[in-house]
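Sharing a structure with you now.
As you look at this complex, bear in mind that one protein chain is not there, while each of the others sits in place.
Letters A, B and C mark the chains in the order given here, with residues in each chain numbered from 1 onward.
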Amino acid sequence: MRRMNRIKTAIVGASGYSGMELLRLLLGHPGVELSAATSRQEAGKALSDVFPRFRGAPGAELNFIEPAPDAIAATGAKAAFLALPHGVAAEIARALLERGLRVIDLSADFRLADAAVYEEFYGHPHPAPDLLEQAVYGLPEVRADEIKTARLVASPGCYPTSILLPLLPLLRGNLIDPATIVANSMSGVSGAGRKADVSLLFCECNESARAYGVPKHRHLSEIEQELSLAAGKNVTISFIPHLIPVNTGIATTTTAMLREGISAAAVGDALEAAYAESPFVRLLGKGACADTKNVTRTNFIDIGWQYDSRTGRVILMSAEDNLGKGAGGQAVQSFNLMFGFSEIDGLQNF
Amino acid sequence: MRRMNRIKTAIVGASGYSGMELLRLLLGHPGVELSAATSRQEAGKALSDVFPRFRGAPGAELNFIEPAPDAIAATGAKAAFLALPHGVAAEIARALLERGLRVIDLSADFRLADAAVYEEFYGHPHPAPDLLEQAVYGLPEVRADEIKTARLVASPGCYPTSILLPLLPLLRGNLIDPATIVANSMSGVSGAGRKADVSLLFCECNESARAYGVPKHRHLSEIEQELSLAAGKNVTISFIPHLIPVNTGIATTTTAMLREGISAAAVGDALEAAYAESPFVRLLGKGACADTKNVTRTNFIDIGWQYDSRTGRVILMSAEDNLGKGAGGQAVQSFNLMFGFSEIDGLQNF
Amino acid sequence: MRRMNRIKTAIVGASGYSGMELLRLLLGHPGVELSAATSRQEAGKALSDVFPRFRGAPGAELNFIEPAPDAIAATGAKAAFLALPHGVAAEIARALLERGLRVIDLSADFRLADAAVYEEFYGHPHPAPDLLEQAVYGLPEVRADEIKTARLVASPGCYPTSILLPLLPLLRGNLIDPATIVANSMSGVSGAGRKADVSLLFCECNESARAYGVPKHRHLSEIEQELSLAAGKNVTISFIPHLIPVNTGIATTTTAMLREGISAAAVGDALEAAYAESPFVRLLGKGACADTKNVTRTNFIDIGWQYDSRTGRVILMSAEDNLGKGAGGQAVQSFNLMFGFSEIDGLQNF
Partner (left out) sequence: MRRMNRIKTAIVGASGYSGMELLRLLLGHPGVELSAATSRQEAGKALSDVFPRFRGAPGAELNFIEPAPDAIAATGAKAAFLALPHGVAAEIARALLERGLRVIDLSADFRLADAAVYEEFYGHPHPAPDLLEQAVYGLPEVRADEIKTARLVASPGCYPTSILLPLLPLLRGNLIDPATIVANSMSGVSGAGRKADVSLLFCECNESARAYGVPKHRHLSEIEQELSLAAGKNVTISFIPHLIPVNTGIATTTTAMLREGISAAAVGDALEAAYAESPFVRLLGKGACADTKNVTRTNFIDIGWQYDSRTGRVILMSAEDNLGKGAGGQAVQSFNLMFGFSEIDGLQNF
């Protein structure tokens, strides 16, 4: 690996699971010098005290600081990752942008182009509608060029990534009927966050499987926005998330009717055409089922598919790490594009 | 619990996970005297040696015997549960029927009315087509009267139970469009059986989630048979099973388009009308999600549902124990009906 | 099972994991009518709403009430199980005793005969030292006769049960050197309680194994009290508890030097002599290792042992369910003795 010019970088809100994954990735990124990590709760403690896994990692002796924009900027940071709750991220994003940092936001605050849709799904007015225009929805497989020059990247949610990447090429190619899309996802418990909540206790999640958040999970808003763009018309889908007892990993199975006259082979062709050059999309081919255990702690998304001639439905099966390609890894992938690194720098984990 | 006249009962093929659950239930059933348990592999050993959990249970000092029909009949057994692989069960079922026993078969051998469908899905000619006519598909919520007098009950598969019970009332009432049915299931690993197979090792299943068996899982044959009967016409559905790291439990999420003009309330009404008197169907109501952890080791199936007005789809969420209501418990429920017990005898576990 | 005269019974503090196990056992106990279940937090809600697993169980339509002694007594309860934090239990125990109820307390408040030891280990003065004299340490295998007539039973802790039952016969028989006892235990996460605490989240416990609470876990006080009684002199031991990712179950491995001149066979003989008639102690014999999966959801404790001639140490391996024989099951076993039931009534689960 070549010697790189290190970019001073901040993580704002680094004490949750996405923050922890960002720490893991950025502490090991050859092009990054972690200059600040913030946490209201842990301010004053060393990273390695809060996350003992990082003891001994170069850089992990850094202390958490309060999320004050001036203090972050004073560290010389040129980039900031925000791993904050929606509604909170927008304000600090603005402050950091004003201070010249480029921002990669992992919250939902800048994912929706339309502030009214934000309000519908998140239940409060958008906190910074004037910034929406400059935000880029950070799916590198779709918008690499825009990401390269963006000052504000809205990194996609975990479920959306697992649903969009298999579906987008099929919608762009007009291969499926968008009105028939049904997506079922199973997520690891880390997706629910690192918060003291009885429903997330070990004994409440272990030996349990359950749907939740039906019928209108918030991630639907960004999923449908992107599907609609690809289809060239409004798309509305059914999406049912489930919680299963694994730490990380999302497995998503999406079905849709193939349009009349479209051959099953066209599905494989469309996926190949879309992702042949994408370093983090692994196409498993027809008949193969994706397994989360092959992608945990990586930035890969594995995609297999099948055609059911009995019903005319195509079945798309994707697997990703909800903290990796579904959160921290994907954000770092955008960072790499923004700062001129190779897309895979710091993401070569197996 | 009243004193009961105990029925001498045999379990044929009692060394797998379904067999173990049958043992657990029948050893504790107030109306059963376990007279024989067979296992080629474990013949000669005590039940409690093969399954140390049963040490100390009255009856568990019984030794496994070879699955010889005459030996089984000689124990005085009036009933036999078969927990054998498909293809093997039919032959011994015939032999036991000829010896006057009533048979509850947990394999697929007698679930399909049409031997040709059996051959299509199971890959070999039906081993006993002449017996199909007398076999009753053993879903007690649907065919209690037939089960009561049946000599041969084909107890349903685990996936079918979790899909059929929520769907049947909606199809009978013509509330949904059968062509739009998509069922996604997540199953515990015991559903794959107790066989030495690398893919079922702890380290291969733990921290893993994956689809498998797409697009034409064998259980589709019985699912579609029963759905078609309820709909009064041929029904073909999409069904995607998944394996998740729990010992037992199936959570199934099924979606379908509500027919035009049908109100969401009609869904709840149909479920209530169908199952108000069913002791093992727990209706959770609109908006509630079923969780496998509430039904493991019981004979309950929990059913919640939701209506998605954005897409017009109804979402049915069911949870059962794949070894309980999905196998052993349901078989005992049929046994209770066949031998004049209360439907809940021996199944009152919480 | 014979028809029984049902005893009206209350559970005070029924919303934690021990309370949930007590509910499960008492709702199914043929000699119990559950007349009250209390929970400050859940007062007014039905048992089956707080614990959906109990939906449909006869009795589970009961509503939680506030833990007011008069209200509890007014239900006609003759017995009360207390599943409350130490320090809190003593006060309500006194109030219920005054109202004529017999009390089985699952907290630590009445386990220690010496209030000074209580203060040393629990950090505050004993809340009801005058009651200590009438309290019986409720290990039915050791004190069945005292329990039968007790008005106040202090049901042992989960770790103590798993350590005491294998060790007591060896100390009584003077077979081992008490100064050499080292006990290592591994406990399921339910042992830490049902409280919203980040360290108990699924993602913090799954794929984790760790010691905690060294070197002076609170349970040492009652362990050493009972060991000392058996040895006829003060015994001090090393005890290291560990947390492992299972819902329930404790596996304990205890080692001690055999005294000079004592044969290994004497260990087996002592265990046999002590427990041959005990319905819930399953002796696995020499060379056998106990496995928690064989005892979960039961009131059994499995005990295997081995002798290491290289070091002269005996190795005792026990397994129990921390919520069963380690908490709720054992408390019900005492209840059975107190109210004239068979020791196994309501505890015949496999």
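Please note the rule applied: a residue touches a chain if its C-beta (ideal position, glycine included) is under 8 Å from a C-beta of that chain, and two chains touch if they have at least 3 such contacts.
The shown structure was predicted, so the numbers you read here are calculated from the model rather than taken from an experiment.
In the complete complex, the hidden chain is touched by one of B:Ala74, B:Ala116, B:Leu201 or B:Ala273, namely B:Leu201. Screening C:Gly249, C:Gly328 or C:Gly346 for touch with the missing chain picks out C:Gly249.
Touch with the chain omitted from the figure is made, among C:Ala46, C:Val88, C:Ile240 or C:Ile344, by C:Ile240. Touching the chain that is not shown, out of A:Pro30, A:Pro125 or A:Gly340: A:Pro30 (per the contact rule at the top). Where chain A meets the omitted chain, the residues involved are 1-3, 24, 27-28, 30, 52-57, 207, 279, 282, 284, 291, 293-295, 297-298, 300, 302, 348-350. Even with one chain removed from view, chain B keeps its contact list with that chain: residues 17, 188-190, 194-198, 200-207, 245-247. Remark: the residues of chain C touching the chain excluded from display are 180, 182, 184, 186, 204, 206-212, 214-216, 236-238, 240, 242, 244-249, 251, 253, 255, 287, 289-293, 296, 306-311, 313, 315, 317, 319.
Here, only the chains that are shown with their structure count from here on.
Both chain A and chain C derive from one sequence, and where they touch, over half of the residue numbers involved are common to the two copies. Closest chain to the protein centre (all Cα atoms averaged), using per-chain Cα means: B. Comparing the centres of all chains, each the average of its CA atoms, the largest separation from chain C belongs to A. The distance from the centre of chain A to the centre of chain B, each centre being the mean of the chain's C-alpha atoms, comes to 39 Å. Computed from the mean C-alpha positions, the centre of chain B lies at a distance of 36 Å from the centre of chain C.
Counting partner chains per residue, chain B shows two or more touched chains at residues 207, 291, 293.
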